[in-house]
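Yeah, one chain of the complex is gone here, protein chain that is, but the others are all in their spots.
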Amino acid sequence: MSFLRVENLTRRFGGIVALHDVSFSMEKGEILGLMGANGAGKTTLFSLIAGNLPPSSGHILLEDEKIDGRGPHRVNRLGVARTFQIVRPFATMSVLDNVMVGALYGRSRTLSQPKAREKCRAILDEVGLADRADLPAAALTLAGRKRLEVARALATEPRLLLLDEVLAGLNASEANDALDLIRHLRDSRMLSIIVIEHVMKALMRLSHRILVLHDGRKIMEGAPAEVANDPRVIKAYLGETRDA
Amino acid sequence: MDQLASTQLLLSALVLASIYALVALGLNLIYGTMRLLNVAHGELMMLGGYTSFWAFELLGVGTLWSMFGAIALTAALGALCYVTVFRYVVRNRELAARLESNSLLIFFGFSIIIQNGLSIAFSADQRSYTYLNGIFALGDARVELNRLAVLGVGAAATAACVLFFRFSRLGLATRALIQQRDAASLVGINADRIQLLVFCVGFGMAGLAGSLVSMTETVTPFGGFPYTISAFIVIILGGLGNLTGGILGAVLLATIEIYGVALTSSAYRSILVYGVFIAILFLRPQGLLGRKMR
Partner (left out) sequence: MKTRIFSLAGIAVLLALCIAAPQMLDAYSLGVALQLLSWIALTQSWVTFSGLTGYVSLGHAVFYGLGAYVMALLWQSAPLWEILLGSGFAGALLALVIGYPALRVSGPYFVILTLGLSEFFKYIVIAVEAGLESSGRLIFGAPDPETLYYIMLLLAVVATLLTWGLARSRWGAGLRAIREDETAAETLGVPVTFLKIAAFVISAFIPGVVGAVWVLRTTYFEPMQLFSPTTSFTIVTMAIIGGSDRAPGPIFGAAFIVLLSELLWARAPHVYLVILGVLLVSFVLFVPKGISGQLAWLMRRRRA
């Protein structure tokens, strides 16, 4: 039994096929890298898994339980949390209150506020935002907001975490810290993580396995070294980014 | 059923549609480019109406001339509003975060100020005057010349605006701004200038509509509100920010209103109009012709 199984997933927007017949599976505690040029369908895939969009056809199973077509808050309660590529903080709420929302409502459903607060402070400490807990979220830097996205997602106590370009826009040392954080999260919680990343080197170092999307189709899946040397990937991915 | 097929009803619907189209156009432009909801639109119409009323009463100037004065006055007011308030609102990060509701509240404040300012200046009396009231016979239908003037000027002004925004360089830039604010500024469109233009045109068209309406209806300080509501219904029917959709919306609302009232009774006019509006939003939350949001 695989932890997550995605079967023949297709999503159309009007006449455009954003995702075409994509299947894959992953195991508990695995870090899966998701690669592809802009418009390859990576974020659409996240939106489908997290329930933000219903699939046009196909299924998504989390430990053999069907999670597609349920709506994002139910999917979250089953243990899937995502971050957004373009961060979406609750701007006027404090950093702590942002994370509290995840703790109070997510899979953990910590109903007692003092307990939730305690838990959220611990998470903020883990992601390195403890000293900014009482600032409004709007006051954070971009790196801070990306950490906040991760912290909020963690507070829901996910089993599967979807990270959408958490490194983009960070400088080298911030990105390194973020990589360490992701590894730490996986090790400390046996989390399964799917990562979308444009920084190739980082993705190669981080992922156990990599899946490559091109124009909405899966063109290959394999160990980082395999993927990096595959002529199809080089042509589809690198060729296209060079054009852009 | 004979009555429904009459030219008279068709003409009434067209006259009403031309006013709605004109009113909705201004609302739509401002919403489309800047996401500002101008609930003071009906009050601007009343300003235009008063301009024409006083021009006629004091100077003996006909509406077909004074309407230019009404346009100038309201357009100038639009420029003033933009320069003093909304340029700041759009640029202020905190205010812009909830632009739609904030703008709605600000314009609502303006509408109260205009309504009561007009009351203080001109009293709450209903004002009307007689101008171009000759009867024109068109087949079996008889229609006052001033209604024909409303239809003619209203349709011409709406068409001119739509053509301007469709074909001119500035119009193209405006539509680019409506489509994609961020991308538009990237390709070197001067958003500030366009926003100023849109305020002038949007306000000016409301002034024109009011000036036209003053020939056939009474003008009062508080008479603008129903027009604001109708204009909102029209642009929601047509899809917010969709200029040609607004014209369709205007024809649709005017048809429903005129024929619905002819079929039932004028007592049901408001129920009918609001009912259609609610039904459409309940069934199609993005508006009749609107695209899905987000």
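For reference, chains read A and B in written order, and residue numbers begin at 1 within each chain.
Quick note on the criterion: a residue touches a chain if its C-beta (ideal position, glycine included) is under 8 Å from a C-beta of that chain, and two chains touch if they have at least 3 such contacts.
Computed from a predicted model, the values in this text were never measured in an experiment.
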Among B:10, B:64, B:95 or B:170, residue touching the chain not depicted: B:95
Interface residues of subunit A (partner: the chain not displayed): 50, 52, 71-73, 76-77, 81-82, 84, 88-93, 97, 100-102, 104-107, 109, 111, 113, 152-153, 155-156
Sites on subunit B contacted by the missing partner chain, in the whole complex: 31, 37, 85, 88-89, 94-95, 98, 100-102, 104-106, 108-113, 115-117, 119-120, 225, 229, 232-233, 236, 240, 267-268, 270-271, 274-275, 277-278, 281-282, 285-287, 293-294
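By our rule, only the chains that are shown with their structure count from here on.
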Euclidean distance of C-alpha centroids - subunit A vs subunit B, Å: 46
